[in-house]
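Take a look at the structure set out below.
All protein chains but one are shown in place.
Each chain gets a letter, A, B and C, in the order it is written, and its residues are counted from 1.
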Amino acid sequence: MITVSIVNVTSYTGLELLRLLAGHPEFEVTSVTARSSAGQRLDAVFPQFAAGRNQNGAHPGHLLITEKAARTDLAFVCLPHAAAAATVVELLAQGIKVVDLSADFRLHDVATYEQWYQHTHPAPALLETAVYGLSERYRARIAGTSLVANPGCHSSTAILALLPLLAAGLVKPDIIVNTLTGISGAGRGLKLSSLFCEQDEDTSAYSLDGHRHLPEMVQELEAAARDGGHPVEGGLRLTFVPHVLPMSRGLLATCYAERKASSLSIEEIRAVYADYYANEPFIRVIDTAPHTRWTTGTNLCLIYPTLDQRTGRVMVVSCLDNLVKGAAGAAVQNANLVMGLPETTGLPTMALVP
Amino acid sequence: MITVSIVNVTSYTGLELLRLLAGHPEFEVTSVTARSSAGQRLDAVFPQFAAGRNQNGAHPGHLLITEKAARTDLAFVCLPHAAAAATVVELLAQGIKVVDLSADFRLHDVATYEQWYQHTHPAPALLETAVYGLSERYRARIAGTSLVANPGCHSSTAILALLPLLAAGLVKPDIIVNTLTGISGAGRGLKLSSLFCEQDEDTSAYSLDGHRHLPEMVQELEAAARDGGHPVEGGLRLTFVPHVLPMSRGLLATCYAERKASSLSIEEIRAVYADYYANEPFIRVIDTAPHTRWTTGTNLCLIYPTLDQRTGRVMVVSCLDNLVKGAAGAAVQNANLVMGLPETTGLPTMALVP
Amino acid sequence: MITVSIVNVTSYTGLELLRLLAGHPEFEVTSVTARSSAGQRLDAVFPQFAAGRNQNGAHPGHLLITEKAARTDLAFVCLPHAAAAATVVELLAQGIKVVDLSADFRLHDVATYEQWYQHTHPAPALLETAVYGLSERYRARIAGTSLVANPGCHSSTAILALLPLLAAGLVKPDIIVNTLTGISGAGRGLKLSSLFCEQDEDTSAYSLDGHRHLPEMVQELEAAARDGGHPVEGGLRLTFVPHVLPMSRGLLATCYAERKASSLSIEEIRAVYADYYANEPFIRVIDTAPHTRWTTGTNLCLIYPTLDQRTGRVMVVSCLDNLVKGAAGAAVQNANLVMGLPETTGLPTMALVP
Partner (left out) sequence: MITVSIVNVTSYTGLELLRLLAGHPEFEVTSVTARSSAGQRLDAVFPQFAAGRNQNGAHPGHLLITEKAARTDLAFVCLPHAAAAATVVELLAQGIKVVDLSADFRLHDVATYEQWYQHTHPAPALLETAVYGLSERYRARIAGTSLVANPGCHSSTAILALLPLLAAGLVKPDIIVNTLTGISGAGRGLKLSSLFCEQDEDTSAYSLDGHRHLPEMVQELEAAARDGGHPVEGGLRLTFVPHVLPMSRGLLATCYAERKASSLSIEEIRAVYADYYANEPFIRVIDTAPHTRWTTGTNLCLIYPTLDQRTGRVMVVSCLDNLVKGAAGAAVQNANLVMGLPETTGLPTMALVP
């Protein structure tokens, strides 16, 4: 078995990693950390793990929560940004491979990072070696790295929706990304806006002054355009507005773009998507508007590209489970690549419906 | 007291009219209809009305549900389109003033109606006399008509969000309207997609091939531009994509447009909105992203106009309670105007939070 | 106008008082307090109040939040227990009448209070003058007091469900009260268990070792039995288990009791209830299982008494909106009595459905 640790296991992504890894045939969680619960057994904090064994016969509830991760082959880091980078540096120094779920190593440009995250990057040198963990784009490089920067959930959803258009140079550089997200994306911290009574029966747009997943989207979509031979002159003019909904999981992006050629038909667009994602195990190009619930608990991303018949505008709707393909599932997919396993190992594709 | 009837009282808009009218000092509901429940008292169908009196001292639960509306001063028609028009014709013939909550008299152009609703309009002559029931635009004409066409809920939200921009000619004719709606907008009919287990913890875009509230938006925004002296050459190129969320009430529109002049600042935009809606009792221009819950149960529409700082795109977020300002509340507002009462009579502005 | 203050207006009960009082024709809110927001205007903390006027023409959003309440005729105190008592003492000393929504003056017996609340009572002398604010029981005494102890929400629901049985001496002293509550009952404080993602799609029983609303129930049910001439020998053996559900508002009690006489029929039971509550404006005895939603936003309590046909056990289901009849609405009802107004003034009875 390959040993792995989960750093900050009491976060929602940490918990989701526990669930996914319990069904993984090659990874064994041998270390879990959480500052506030250090010294307790997992089943003291999460009574649902009491007395249980996972499919591997292990008792996840018996794991002792520590403050620092023990030595393992690979570590999943679920800390907030800034805190994450410091820990990543320590882990790498011990020869531990890392999948970092924070934002600390996603942006290649230090200045952009510091502008959006408002603090000095703690380990800028690592930005060179870190690989952006979108397996569908960087499969080979991920397999050869020791540091994967797992993408943001809004970013994954939007980038996967738009990659084929940018790579093929089919749309103008003016793009709008409108996302809808469940509340688990806000994490497990105590915030007034995360209370049940503040979010129930409510929706709102947020971060209209700029959301931190925006620079990732721009970086990756511009790179895809460049790699596809259709570089975006003057940079992508992308507007991104997220909205929060009264549900725990799920992320849906509705993307709007203008065709370069007004002759581009729905059929051609769908063919481009079908072709681009033909061999992807977790991307499903479908011919109807997707529902987030069709992905709950799975590592799937569903994509529906279409045209507004009246205006000729291109519209792409994509969705995924923000805690799986948008976080912990993508992390396992990346870890599989890093450790030389089949990319799909241990990742569910049958959703929990209803 | 002015007597009113509610046609199809067992719909969600019918129920909401009952609630609002119970607190209205001038209107008395003396007739309620519902085909399937005809012959029963209201409190047999809705046990919550048992033994109750409303603020007027009346017992709404004692009303007998009939198949046809009795003679009243005014009727609220909550039937589906097509069925509505036939009933409206009968009511008008008896000299009863009508606020029609269906789509049958919203569009001025018969051909557009027949294209979008796929059936022959039953009373095209009335399209001349019907007034589009957006009080903020047509106050005076509503006061003088006997037939008000109450707007669609998505339409009200988007039109109110965009009116100041179009009237002042500040944006290009390319507009995207992205809406989020609670499920009550789908009505009380038995549809698989309206089941709790199909909508809970789920979101999706729908009507990507064209939603029927689109032609209303185009008609009214083009009219506003024309009336403001800034007619839209070649027509408005508007893309509208609605999404459904796991909540009962609430409708939020996020609208995207391009400035004509890149010098147009946030401050100027806000000043235009503040000015345009300065005397409106139910429109509140606020300086933060609004939450649908801030309008629950009220006749308010909250509007937040802003700019995407990076791209200069104009973004306007607006929201309302789809069953109140988006339906029954707007209908009462219109009925107040029709009957010569102060426009705000009986309409709540304090939201139920949480 | 009668002036009133709301102490701790940023709590959920404080917000609900604002909503109810905006529609009240005799009370005017002239002072609001909140420690953490002192110095801000209400609409700075709650943007939904921006620019609004209530039915009285007042602008509730313009009120300045202060740390101490200004002098008014009456004060609603929405502080947590212990903190409440200290403030109540100060207010009474200024000749201000008080409706206290905390638990501090509900129990007549200091020892019982100190056992359940685990601290020394700060003003035991006031326990003599305070009246338990269940208007249906203590109408006359409330009208003559300057300190009303508003009941707990579970307590109101259970006591109203069981009063007629105890007062008539129809059941044995063994009673089980099983309640289901929305999450707003937990307040607006930052607790992990109040997060959306912790409560959504979940239910659990809580306080199995004893909930603080239990001694109120026992006190009031024993008093009702005594006043009805059927005192409970040896005290009531009452088990109370609350459960929390994924909804914001609503409280439903299912109560189980054993008949003294096996000849007691459903018809007799219903007659006892109909008689007991015949003149109550807010209590509706209905003949079907009630839904919490039928009370949302209203001051109603719905009660359905019945028998388990197989076992002869008496079952009574009652429900109300925990923030209205379970808190702020009952407080207004009490304040109406204290100030000599008709008891129903300003209290809605038409629910927000859906």
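To be clear about the criterion, a residue touches a chain if its C-beta (ideal position, glycine included) is under 8 Å from a C-beta of that chain, and two chains touch if they have at least 3 such contacts.
If you're wondering where the values come from, they're calculated on a predicted model, not measured in any experiment.
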item	value
Shown chains touched by the chain that is not drawn here	A, B, C
Per the touch definition above, residue among C:Arg41, C:His108 or C:His291 touching the missing chain	C:His291
Among A:Ser102, A:Thr157, A:Gln219 or A:Thr296, the residue in touch with the chain that has been omitted	A:Thr296
Touching residue (missing chain; options B:Leu134, B:Ala223 or B:Met247)	B:Met247
Listed residues A:Thr157, A:Ser184 or A:Thr254, member touching the removed chain	A:Ser184
Hidden partner interface residues of chain B, rising order	12, 183-184, 188, 190-192, 194-201, 246-248
Absent chain, residues of chain C that touch it	176, 178, 180, 182, 197-198, 200-206, 208-210, 214, 237-239, 241, 243, 245-250, 252, 254, 256, 289-293, 296, 304, 306, 308-311, 313, 315, 317, 319, 354
Positions on chain A where the hidden chain makes contact	12, 15, 18-19, 22-23, 46-48, 50-55, 60, 184, 200-201, 248-249, 281, 284-288, 290-291, 294-297, 300, 302, 348-354
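Convention: only the chains that are shown with their structure count from here on.
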item	value
Whole-Å separation of chain centres (CA-atom averages), chain B against chain C	36
Chain A and chain C: spacing of chain centres that average the CA atoms, whole Å	46
Whole-Å gap between the CA centroids of chain A and chain B	39
Chain A: positions in contact with at least two other chains	197-198, 200-201, 246-248
